[in-house]
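Okay, here's the structure, questions in a sec.
One protein chain omitted, others in place.
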Amino acid sequence: MASETIALSVVNHGTRPIGDRLHDWVVTVDHKKLGILYILYALMFLVIGGIEATIMRIQLIVPHNHFVSPQVFNRMFTMHGTTMIFFVVMPVLFGFANYLVPLMIGARDMAFPRLNAFSFWLMALGGFLLYFSFLGGSGLYGAGNAPDVGWWAYAPLTSRAFSPGHSSDYWTLALLVSGFGSIGTAINIIATILCMRCPGMTLGKMPLLAWLNLVMAGMVILAMSPLTAAQIMLSIDRYLGGHFFDTQAGGSATIWMHFFWIFGHPEVYVLVIPAFAFASEIIPVFSRKPIFGYPVMVAATVCIGFVSMSVWAHHMFTIGMNSYANSFFAITTMAVGVPTGIKIFNWIGTMWGGKIDFKTPMLFCIGFLFQFLIAGLTGIMLGTAPFDWQLSGSYFVVAHFHYMIVGGILFALFAAFYYWYPKITGRMLNESLGKLHFWLLLIGFHLTFDVMHIPGLLGMPRRIYTYEPGRGWEVWNLITTIGTFIQGIAILLFVANLIFSYWKGPKAGNDPWDAWTLEWSVSSPPPPYNFASIPTVASRRPLWDIKHPEDPDWKYE
Amino acid sequence: MSSAAITRPSIEPEWALPSRGRVGMFSLIAAEAAIFTIFVVAYIFYIGKSLSGPLPKDVLELPIFGTVCLLSSSLTIHLAVRALRNAKVGAFGLWWFVTIALGAIFLVVTGREWQRLIFEKGLTVSTNLFGTTYYSLVGLHAFHVTAGLIFLAIGMILTLLGKVKPEHSERADIFSLYWHFVDVVWVVVLTVVYVIGR
Partner (left out) sequence: MKATAHKTDWGSVAGPVAGVFILLAEVLLAASLCSAASGPAIPSIFKPESTPADSIYGLSVLVLAITGLIFVIVFGLIAYAVIKFRRRSDDGPEPPQVYGSNQIEIAWTVIPVLIVLVLFMATARVIHAIQDARKPDGAIEVTVIGHQFWWEFRYPELGVVTANELHVPVSDPSRPTPTFLKLLSADTDHSFWVPRLAGKTDLIPNRVNNMWIDPHETGVYVGQCAQYCGMQHAKMLLRVYVDSREQFDQWVQEEKKSAQSRDAVNEGRRIFETTACVNCHTVSGTVADGRFGPDLTHLMSRDTIASGATPNTPENLKTWIQDPDSIKPGSLMPAMKLNDHDLDALTAYLETLR
């Protein structure tokens, strides 16, 4: 192949004034910068959400505590849940998707760069609106502050009668605005993956991260809208005198629940599927083997995507649906555990027969596997409806979903941080600090969330600002709170590592992990245009083919 | 690095992927379909559950004229796009304008019906469950028609300024998908509200 060289002028970033460089970040449409913005935004809210959690745990450390008032506590659990789901986990996953998907499919940017920027700023506005409620929520009655209706905002608690002031409106508006941003990002991800893969990269040859983000984006498209619709209905009720959820006028409280959970359940799969993506990219590299059963992994994920749309009312087993409805949702809930379990087996199959290197990303992945297994099993327990009649609305459920989100998703996310930080910044994160972060987090996590199951089994409901002594709940709440502080230290260590390594970390080079997907073929950090020339691929592991020309993957796929 | 190697493309097998705009528009339509589905479900759920006030059979009249206008506008936008694809910018502009006119007539007809319902029949969004679900569903649809009209108007202005060329037919086609979707939604709304619900 003939090639020509063209001289490119080098832009020396170090000498540009800080104002110019900040302006760059504000107006950027580059997927890499937007990805970093999403991630940094999410990290900020992770710390804020963690403080809200710590406040709650201190209040619950002993019964009849007076650390905060019930008003403040109720705001804390509402804000903590809303923040963590919508302004931490969703943005950080969108951020990684934004950064990695074009690089991994051999594209120069996302399909719609300006829509990308718009979506980010919508999400950022949403977060700002939610927190502005602390100041602006009073409204005419002088009542209201931050929302205190729980992150599901069940009707009719959210009606004007029971939630005067504007606190519920800030909840609604913040999520409406960021919801539009999420839909924009989802459209972008789908269009990018379907329309911008490099030559040779058929759908069967693209990295699992791309596949899983495609499924996730499809689910956002279908699942975000029910929430948007329900919130529009709620606003019509609160401001135009509508009666969607007005039980006095014959409206239904349960229809809010249906609409919310039709969004809410696929939402948690939206959160976990990108975590699966991280594990599916990292475990193979550190086991030195390709992912076991790529086609089955794709099929299982698509299957999860579809089946998870049919399980939503397992959040509503106690509302008095008839036995047929309860049975239906019980079986669909248990059914979705099958493809999920298959994925766990495939990850184990990937490690099996490999040569596992326990660097920090792999440690976090193993933690993810272990904890996701347990979380999935407690999920099966909750799916057996009568068992859920006892456990729903109790600390058992709180323990289950934190096991999923913290033990599963957050651990996989940390694996992703340690794995891709070198690509994004050009420097390695400190390995010793990383291992310390892992072990501290593991200990703190298990102290808190293993033990948290027990008060649920002993009858402790959730969303209570205090509890009665003598019910056997005290010691477990004490231990749970202690674990919180250990986790906090671990997270702060991580933030310190992020900052410290940015300037002092060892240089990473293109491919510090000896990996196989396209992002490792470019410099760290990548140039703005990603690839000097768009690559052509022949297999799922293009860099494996280059490094092992005698035994390329395309011979076996 | 001050230079970059650029390979001259050799003859490669054809690598054709769908157009971004089309995929993006289909994704948007899917999301919008999901929102409308929820409003339709709410409407159907609340049929017959109003505790008081005017009922659908008392006040609703089948909006035949408005429907004909809106559904015809799907045809006219299709003709517009076809004209542009055949490089007939003038015909395109004409059909595009007719589309706008038909859509605007639909909105006026809807507005007149709402005026009648509110001032003569006493049905507002806060009257009863029927009022709430009716105005929300029809209103959401009308909002989408309005948004479509705004984009159509922008297209009209660009056409009059001479900036629209045959190579833009793909974009016009992608936009027309949205307009067709709005029409399909109207068929659903018509059936649910004016046929089934009455």
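Letters A and B mark the chains as written, and numbering starts fresh at 1 in each.
Everything below uses one rule, namely that a contact is a pair of C-beta atoms (placed from the backbone, for glycine too) under 8 Å apart; a residue touches a chain by one contact, two chains touch by 3 or more.
Because the structure is predicted, anything quoted here is derived from the model rather than measured.
Peer 1: Among the chains present, which touch the one that was left out?
Peer 2: Its contacts among the visible chains are A.
Peer 1: Which of A:R21, A:R114 or A:R463 sits in contact with the chain that's absent?
Peer 2: Considering the complete complex, A:R463 is the one touching the chain left out.
Peer 1: Touching the absent chain in the whole complex: find that residue among A:P113, A:G136, A:G241 or A:G354.
Peer 2: The single option touching the absent chain is A:G354.
Peer 1: Given that one chain is not shown, which residue among A:M309, A:A335 or A:L492 touches it?
Peer 2: Checking each option in A:M309, A:A335 or A:L492, the one touching the absent chain turns out to be A:A335.
Peer 1: With respect to the chain omitted from the figure, which of A:F345, A:F401, A:F485 or A:Y502 is a touching residue?
Peer 2: A:F345
Peer 1: Looking beyond the chains shown, say which of A:P199, A:G250 or A:P525 touches the absent one.
Peer 2: A:G250
Peer 1: List the residues of chain A that touch the chain left out of this view.
Peer 2: That gives, for chain A, the contact residues 69-71, 74, 148-150, 154, 156-157, 162, 247-248, 250-254, 287-290, 292-296, 318-320, 322-323, 326-327, 330-331, 334-335, 337-338, 341-342, 344-346, 348-349, 351-358, 363, 366, 369-370, 373-374, 377-378, 380-381, 384-394, 435, 439, 442, 446, 450-451, 454, 457-459, 461-468, 470-472, 513-514, 548, 551, 553, 556-557.
The definition used in the following text is that only the chains that are shown with their structure count from here on.
Peer 1: So what's the Cα centroid distance for chain A and chain B, whole Å?
Peer 2: The separation of the two C-alpha centroids amounts to 34 Å.
Peer 1: Can you list the residues on chain B that touch chain A in the complex?
Peer 2: Its residues touching chain A are 1-8, 10, 12, 15, 17-20, 23-24, 27-28, 30-32, 34-35, 37-39, 42, 45-46, 49-51, 124-126, 128-129, 132-133, 136, 140.
Peer 1: Which residues, counting only chain A, touch chain B once they are in their complex?
Peer 2: 1-10, 111-112, 183, 186-188, 190-192, 194-197, 199-200, 217, 221-226, 228-230, 232-233, 236-237, 240-244, 249-252, 255, 259, 262, 532-533, 536
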